[in-house]
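Could you have a look at this structure, given as structure tokens, before my questions?
Only one protein chain is missing; all other protein chains are in place.
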């Protein structure tokens, strides 16, 4: 088999972060989170463990919902969604996420699409995985310009959910809601602490020599390159084909 | 044609009370209100006037709803239902309706089914027609034992709807919400003011010589005995057959 | 797929059980298994009214509280065991009005603690509900009282539907109160007329009427499982049988005899 592709590291890390969930929802245009969820489902099936349910928004094939676009939020409010993914144009060290824009609201100089469901789902889904492949100080800022959803809430605020981890193209962080803040858990192959410090504006905790992100074993990799990419193809044909090409060498 | 049947008077009176509505909802087991609504619809069709929509609860044929049993109430809340019918184990002179029971709640000595949707619909449907064929002082009491729904509300209470008329087997009353109270408008053939006074516990306004309830003309009666009974048969076969027998002599 | 007895085992003493209205798909097939299972002290939530099943569960002594907008046998008249239990003070009552039951379930569906509702002000329905609240609508500068209905979160919902597929998706058609019950409930037990082989979600036409497996805990097949109630598009109500019950259940002995003798057609 060829070397492990950086995106395969991300997909396998996501599968690990999702371990134990019964139902994970994946937003539209999120091939890596979708692949991670599909990998976990395949692994659980192989172990004959409790099955994992995946809802992929905007996919007909993986759309279990029959009550319109409100159902995802209802379902989350009922506690039936264990994990979800959030990105962000900006993410700061308190876990605040900005999906709206750069500069002074409302007349932001850069405008992103908007907050979507983040201002709700971040509060009620227990295991929200922040995922952003681009790891630059433009994204990981000291303080977001607009809080689409806060990483932590004051005491007394209904908040069963929140950030669980932050996964980027360079490393993996855990979130401590008591501070609140991030701790660097590991760096991906090819990156070290210095790379992370340089490309992260916000402060975070870290050991002196952070571990390298765990890599998948051969069996897991085979599952990913076989069944999971086949499944993924349905919803993300271009992404699946590209990853196939990149790992076929 | 045979003489006008007392129930035909009721049906024709209901059609008259409904004049001008776009959408009337009829509860389950209410053949006379349903027939009145169907008669109005037929009359409007004959005049080429704006069509009348009828929703009959519990009927598959006349069920326009596709969102479960909540839809009727949503529809009323949206202002899309112009008229509805309410009965009552007890009805008092302030238009209060009791659908729960006789005696001290909760351990009532006589228990009726319950308030159904009355505690909502009476508030939001503009033209609620109180209809109870049995006209006795047992039904038309001075003060109901339990207010399932009040005839009038204090100022400041959201109350676009309320009672419009009270139709019984003996007469027709209008409702004045400023007092609040009923006024006898007419008595049906065979009944006079004395009959009404004797069988009504609550006080009501009335002229010295109340009119007789208007009777349908021949054309209306033909429409009722023909097309309307045909339509009614689908939902209320026994009622339709009985009325047909009674008017066929 | 499971058997009716396996379904009944989900019900524990003291639980809050949601049951649908007459015409929406009552799982009458589950009534006897529930009675035989014997978990009592139940808090029934009728969505939004109750009938034969509620009356039989009350008559069998399993019910502590009934939360409902009405209990009736329809054309067959009042519900005799319910009426007697009320008169005897044998059950607690939470008299409601249909849209308030729907509002409570909707609050649970939305993960909200309550839903506001118009109407109700000045009724004795509201007066006797100390679990409801009245606030002033904060969007109106002058006083505008409005009732808040707290979320109704049943432990178990039980209903009957025409069909389910092998993945556990249940076809409920336009009886969306069944979905509302399932969304709001921790556990949902469903009996169906039949299991179909093709996925009900695969075809958009059938998918429109599906309660997804995500909300369904267990399914059992029970042909004519709503009998003597009807099931839309399947079979009509057996009014004569309900009349027979109504007459029999007027007395304790008559009720006991009826429950001993009369069995659903499919089981006889």
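All chains are identified by letter, namely A, B and C, in their written order; residue positions are counted from 1 within each chain.
FYI, a residue touches a chain if its C-beta (ideal position, glycine included) is under 8 Å from a C-beta of that chain, and two chains touch if they have at least 3 such contacts.
This structure is a prediction, so every number in the text was calculated from the model and none was measured.
Peer 1: Indicate each shown chain that the hidden chain touches within the full complex.
Peer 2: A, B, C
Peer 1: With the full complex in mind, choose from C:33, C:80 or C:111 the residue touching the hidden chain.
Peer 2: C:111
Peer 1: Which one touches the absent chain: B:76, B:119 or B:152?
Peer 2: Only one of B:76, B:119 or B:152 touches the chain omitted from view, namely B:76.
Peer 1: Using the document's contact rule, name the residues of subunit B that touch the chain not shown here.
Peer 2: Residues of subunit B in contact with the hidden chain: 23, 53, 63-67, 73-80, 124.
Peer 1: Could you list which residues of subunit A touch the chain missing from the display?
Peer 2: Counting over the whole complex, subunit A touches the hidden chain at residues 28-29, 58, 60, 65-70, 73, 77, 99-101, 105-109, 111-124, 146-150, 153-154, 156-158.
Peer 1: Go through subunit C and note every residue touching the omitted chain.
Peer 2: Interface residues of subunit C facing the absent chain: 99, 103, 106, 110-118, 133, 135, 137-140, 144, 146, 148, 150, 171-174, 204-210, 232-233.
To be clear about the criterion, only the chains that are shown with their structure count from here on.
Peer 1: Apart from subunit C, which chains are still tied to one another through touching, counting links that pass through other chains?
Peer 2: Leaving out subunit C in thought, the network of contacts falls apart into A | B.
Peer 1: Which chain wins if you rank chains by how close their C-alpha centre is to the centre of all protein C-alpha atoms?
Peer 2: Given all protein C-alpha atoms shown, the central chain works out to be C.
Peer 1: I'd like to verify one number: the distance from the centre of subunit B to the centre of subunit C, where each centre is the average of its C-alpha atoms, in whole angstrom.
Peer 2: 29
Peer 1: Averaging only over C-alpha atoms, locate the centres of subunit A and subunit B and give their separation in whole Å.
Peer 2: Inter-chain centre distance comes to 60 Å.
Peer 1: Name the residues of subunit C that each touch 2 or more other chains.
Peer 2: 179
Peer 1: Spell out, as numbers or ranges, the residues of subunit B touching 2 or more other chains.
Peer 2: none
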